[in-house]
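The complex appears here minus one protein chain, its other protein chains still in place.
Note that the chains are named A and B in the order they appear, and that numbering of residues resets to 1 at the start of each chain.
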Amino acid sequence: MKNVVEQKVLALNGNEAVAYAVKQCDVDVVAAYPITPQTIIVERFSEYVANGEVETAFVCTESEHSALTACLTASLTGARTFTASASAGLALMHEMLFVTSGCRAPVVMAIANRALSAPINIHGDQSDTMAQRDSGWIQIYAENAQEVYDSVIQAFRIAEHPEVLLPAMVCLDGFQLSHSVENVNVLPDDVVKKFVGVRQFPKVLTHEGKLAPLRLDPENPMTMGPLAFPNYYFEFKRQQEEAMKKALEVIKQVHDEYAEISGRTYGDGLLDAYRLEDAEIATVCLGSTAGTVKTVVDELREKGVRAGLLRIRAFRPLPVEGIRRALEDVKAVAVMDRSISFGGQGGAVFHEVRHALYDSEKRPLVVDYIYGLGGRDTSPTQIHAIYKDLQEIAKQGRVEVPVKYVGLRE
Amino acid sequence: MSEEWKFTAKDIAQKPDLFMSGHRACAGCAPATVMRLIMKALRGPTIVTHATGCMEVVSTIYPYTSWAVPWLHTAFENAAANASGIETAIKILRKKGRIKDQHVDVIAIAGDGGTYDIGFQALSGAVERGHDFLFVLYDNEAYMNTGIQRSGGTPLGAATTTSPAGEVIPGKLEPKKPIADIMVAHEIPYVATASPYYWRDLIIKVRKGLEVEGPAFLHVFAPCPRGWRSDPSKSIELSRLAVETCVFPLWECINGEYQLSAPSKVIAMAPQKKKPVKEYLAVQGRFRHLFTPKYEKLIDEIQRITDLRWQKLLKKCGLA
Partner (left out) sequence: MTVKEKEKGWKEISIAAVCWKPSTEFLTGDWKTYKPVRDLAKCTRCLLCAIFCPDGAIQWNADKNDIEFDYKYCKGCGICANECPVKAIEMKLE
């Protein structure tokens, strides 16, 4: 790549990578509330503010619900806004997630994935963001601190894109990724500032009969957040869905544009396939576990096993076509779910991967492995066992048990 | 400055309505009058944000809007959080030269639901952070928009759909939460109560609230004929009776100093002018059950609490 910019390497954990990226993105308002394991993001950012390193208004709200509200309304007033949360905090924001998407506010949020109560658990699993997959937010799951840094920057561009205008969350596994220090290549400030640019506003028709930029502005008064009866509500939801469709393209475009200057790619931006081209058996997973799986895949390949991995980077919008094309030639697929949809026979990723494959003429066998709930570690040995299972399933040509649990004590 | 602002009824009547006609409030809705009066008190560029509730719903039925100013609603419990975000954005965007460098007033408006109960956390947080905004509570003393359910602002003995007057229970058993005093305890620069009958007093208080740098809280009494089972033509009269009976006294607390407003001061100076609460209760169907032998003792209790709170207020104003 020709235009790759010179970058310096910093030792940052996932949370610090988030804060550093936000520092560079010319964010106007950060309204946040602390929750383990995201606290470092808000703490680090408040240090930048206290040292005058950013021109950002930092508001310590009294709850996550108010944090997202303040980010939403600041965004509708024209500010570029950011917040971060996890687990119970994200759950508390639930109502406002839908409102933010409905108001088409391009708020960016980092989520340090953490288990939901009860019982209370502060460690990493993906149940918090999986529970919000219907909310109309773009969801990007990062594998390592480098990707966290890159994704936060890209998220502002994706969210603010005139054909998208949806809020976006960048997800990093709690503790595993949020607190692990890695080498992160960071771009120079001016390069990032140029990449994210200045917020643009779409024009909307107001009650004064004018087309005016979508912003709370005394020069162009408009009413936002009205009551829409059954005769209109449906149309706005269709608009949001259209924006999600457009986001599939936009995520790729922004990823590619960013790759030009950073020299880094993550698959095509939506899906990151690892040694999948001729794979007979493969796993699907999101987030940092992919790193461990890649090690196992390499070990298996050494032994001549045609193993592969599909890491889903963009979970919303779901790259249905991409998943189908990537997996339909695989004989047996193990979806690794770091969350569970109680009563639904498996986890969300399992359901959605099966959905993506349903219309294919070729029918890979798909099984679900629920793993790592409440921050439980999953070892390479356990992942080897999954691939062993897959070999068996591929040989038998059928699935005995659709949903299994990794590392669960019976 | 509000001190220098002299206006006649004609001045007010001539100001164009920024809360426009054609909204779908009930006939005789005092909160609608309150909205109109608030909008007559504006002094410059203003952004208004609402909590979910009667006024929000009746005035913004897509694609129609009654608001001639920038206006936003997001949810029920966060009018004050809405205002926090808007006010913060304006400050920083002005600083960064992204928007016109002019002051914009921010007003958060909520009903008693969005203030006393579900809205309290956001309100308390926003004023603690010292955002520069005015919070107006239009108090119709129940969750009216969802069908007259009791709130923390419902007074003792009032019948609502979740505190009905029945065979064994005479309506709400708890007294009205003293919300304005709670806001005084937050040590904010300006807290006041107002009533639409005393329109001049209300308009000046809105203006004062806007002028204050920092959080200001205005508690406005706003009768609801539907929920109170009163005649639609009596809504403004009820807002006068409430003051004359001292059920809802008018006062200001400026930087911690309580000050009785003229309509209530008149009564403090001439206690014979204080009307018995019975006169106020008799006009409302929601207190009808108190005029039966079974529950009439409650009227005495209401009178007792009213007098107690009135005496406390007089003491705070240095008039006891």
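Everything that follows uses one rule, which is that a residue touches a chain if its C-beta (ideal position, glycine included) is under 8 Å from a C-beta of that chain, and two chains touch if they have at least 3 such contacts.
Keep in mind that this is a model prediction, so the values were computed, not measured.
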I need the residue numbers on subunit A that touch the omitted chain, in ascending order. 102-104, 165, 202-209, 214, 222-226, 228, 231-232, 234-236, 238-239, 242-243
Touching the hidden chain in the full complex, which residues of subunit B are there? Just list them. 9-10, 12-14, 17, 19-33, 36-37, 59-60, 62-66, 68, 196, 199, 225, 231-237
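Basically, only the chains that are shown with their structure count from here on.
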Per the contact definition, I'd like the list of subunit A residues that touch subunit B in the complex. 28-29, 31, 55-57, 59-63, 65-66, 69-79, 81, 95-96, 99, 103, 198, 207, 216-229, 232
Enumerate the contact residues on subunit B facing subunit A in the complex. 45-47, 49, 56-57, 60-65, 67-75, 77-78, 81-86, 88-93, 95-96, 98-100, 104, 121-122, 124-126, 128-129
